[in-house]
Each structure stands twice: as C-alpha cells, then as structure tokens.
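Excluded from the complex is one protein chain; the other protein chains are retained at their positions.
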Amino acid sequence: MADAVDEMMSADRASGALGMEVLEHGGGRARVRMRVRPDMVNGHDVAHGGLVFALADTAFACACNSVAAPTLAAAAEIAFVAPARAGDELVAEAALRTSFGRNGIYDVTVRRGDQVIAEFRGRSHHVAREPR
Amino acid sequence: MADAVDEMMSADRASGALGMEVLEHGGGRARVRMRVRPDMVNGHDVAHGGLVFALADTAFACACNSVAAPTLAAAAEIAFVAPARAGDELVAEAALRTSFGRNGIYDVTVRRGDQVIAEFRGRSHHVAREPR
Amino acid sequence: MADAVDEMMSADRASGALGMEVLEHGGGRARVRMRVRPDMVNGHDVAHGGLVFALADTAFACACNSVAAPTLAAAAEIAFVAPARAGDELVAEAALRTSFGRNGIYDVTVRRGDQVIAEFRGRSHHVAREPR
Partner (left out) sequence: MADAVDEMMSADRASGALGMEVLEHGGGRARVRMRVRPDMVNGHDVAHGGLVFALADTAFACACNSVAAPTLAAAAEIAFVAPARAGDELVAEAALRTSFGRNGIYDVTVRRGDQVIAEFRGRSHHVAREPR
C-alpha cells in the first residue's frame, strides 16, 4: 500500500530526473541512493555541491514526511567533507534528531561506502496543507 | 579573454545540464540565472530545494573563483523563504561578505523578480590545486 | 520615551551582567558594544566564543524587536573569523536581511575597530506573546 512518502516521491520529478532511489523510509528515517553521473560534476571535476545537497534534501524529505505529511524544509546546512566523482554511488541516510511543536531537526549523512562525503542538518516544518 | 570563472563554468556540466546562465561575475560578486523546468519540481509541486541550493551554490562558486581560483565550498546553509514553481525564472546574486586567510564568507540571495526565494550563506576555502 | 527594545534591555540581566551597551536601534538595525573582560576569556586565552555569540545575539534581539515585539531567536549560526582578547572593545552591528511572514533573517557582524571578529546570521520568529 502506497503511503504519503511513496506518493510524494512518485510526483517528485526532480529526484527522479537525478536518478534517486528511495531504499527505505519510515519512523523518521530514510535512505536514498544516487549515482553521480557525468552530467552531475562541476568545473572542478567533482560532484556539484548542489546535487549532493539535493540527495541529502530528498532523504530529509522522505524521513520527515514519514512522520507527518506534508512537511517542508525550512532551512538546512551542509558541510562538504570529501569530494565525490562521476561514477560514485552515494547513499544519504536521514534520521530525526529532535522534534518540537510542528518543527523537526534531522541529520543526514551522505556516504560513498564507508567514506563520509557530506554532513547535512535540516529543519522541517509541518504545514496544514500543500504550499501555494 | 576567458578567465578562471569562464573556464570553470565551461567545464561545469552540472550547471549546464540545469540550464544555468552566468549573467556577470567579478570582484567577489556574481549573478546566475536558472529557469525552473517541469523536471525540477518535487513531490509538493514546488522547485526542489536542492536545485534552488544548486543555483545559489553555482553563483557562490563564480563569486569566489573570481577572487582566487581554485576555491571550493567548504560549507553552506540555506533558508527557504518562499516556494518557486515550474516556469519561474530565478536569479541568484552572490557577494563576498568577508575574507580571512584562505577562507571567505559569501551571501547569496535567490530571487524571482523582487521576491526573495532563498537566503544562502557559504564558506569557501582557497586551495593550492584542484581536489583529487 | 522608552520603546519595546528599551524595556526589553532594561530587563535583560544577562546582557547587563556582561556589560553590554546598546549604542542604537531601530528600523530592523542595532549596534551593541561589549568590552572583553579578563573573566570572558577561555582556556586558549581568547574571548570565549559563547560570549562573542552572546553579543551578536543581543544585537540581533534589539534589531528584530525594533520591528515587532516580542520576537525570539529560533536559530543562529556564527563563523569565528579572528580571535578577540581581554581588553578588546567589540561592536556588533545587526541588520535585517529579509522578512517573511512572522520570520526574519538578520545578519550581525562583530568587529574590533575595522577588524571583523565574527559573522553571525540569525533567524527570528515573532510570537503572539511572551514565551512560557
């Protein structure tokens, strides 16, 4: 049976176009995979930071919408720990850190195998209805 | 005559694939434009936060590499102020806020016309050579 | 005539105990001064980062409560640019960057003379009444 995250992701054309695959989600957690394609590298020949962020952001969205939907990202920060390359398979793992009122703080780690690529922290806000 | 930013951007396949266009750059500043395509929206039918971040991140890269190249993003944070939609034309404007040693702090505002869509702050690090 | 910021600051025992002085405030801006006392340095013999943050946070509070009171800090980030020492006089200058709904984003720069000591960005939230 499709849940709120499945429905959200089936309508998420951006994550689809970037080849992201949700490995699991539920209970404030999610894991999402993306392979770095040759058209995802920047002028320094490493994965564009925005696309590493996008992977983390999608994992964040799956984790927080597994708790209550619709929930939106209000803010996020990311630290780039190591560069990723074309061909690398990245997995973003998101987990709820704390929730308060309609807000949540989620930590997302992006890894290539055991190597940490980026650390992301996002703040979510649960809304009464879809944004207009 | 092509400068370091022009060379960097001509090799930036990710920004190219997302349709970004550098409007101007130099002296620690840059402006970059991107139209939100139908394949850039998420499951809430608004521009994917990762792609709004990517636009800001590219403007940040153009601004900091206009001062000294190669300079990489070490970390960044973004606040999502208002949603953007398919068809919207977004412009990210980056400016150096302060520099210290090999580090820089840059502010980037993403707008649709006069409306602020997101506020981004990035920290850059100038490196001796390209990352490996 | 005392305004909301004057009233807030006269009740702010923490800022008073740290010797902070509001130089000016109004229209989403504020400037606050603090001298680094010998009991404000940490184990590396530089001003404790928490007290530099506290100075910026008070300037932020004065700026955002000059727009609408009561307004609270929801989150903030700070980059430490240069160390400050006992005896240094620091001035934090806060300015509204953008506002949306009940939220605001403020930038605060802490300086010793012309030297930047820290860059702070805070997110405020205007509330209907004082927190309980």
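Per-chain residue numbering starts at 1, and chain names A, B and C are given in the order in which the chains are listed.
Operating definition for what follows: a residue touches a chain if its C-beta (ideal position, glycine included) is under 8 Å from a C-beta of that chain, and two chains touch if they have at least 3 such contacts.
These numbers come from a predicted model, not from an experiment.
Visitor: So which of A:57, A:77 or A:93 would be touching the chain we can't see?
Guide: Result: among the candidates, A:77 touches the missing chain.
Visitor: Quick one: which of A:6, A:88 or A:107 touches the chain that's been left out?
Guide: A:107
Visitor: When the complex is taken as a whole, what residues of chain A touch the one chain not shown?
Guide: For chain A, the residues touching the absent chain are 77, 79, 81-82, 97-98, 100, 105, 107, 109, 116, 119, 121, 123.
Visitor: Just the residue numbers, please: which parts of chain B touch the chain that's not shown?
Guide: Residues 75, 77, 123 of chain B touch the chain that is not shown.
Visitor: If the hidden chain were put back, which residues of chain C would touch it?
Guide: Output for chain C: 7-17, 38-51, 53-58, 61, 70, 72-80, 83, 130-132.
The criterion applied here is as follows: only the chains that are shown with their structure count from here on.
Visitor: Rounded to the nearest whole Å, what is the centre-to-centre distance of chain A and chain C, using the mean of the C-alpha atoms as each centre?
Guide: 33
Visitor: Out of chain B, which residues touch more than one other chain, so two or more?
Guide: Where chain B meets two or more other chains at a single residue, that happens at 77, 79.
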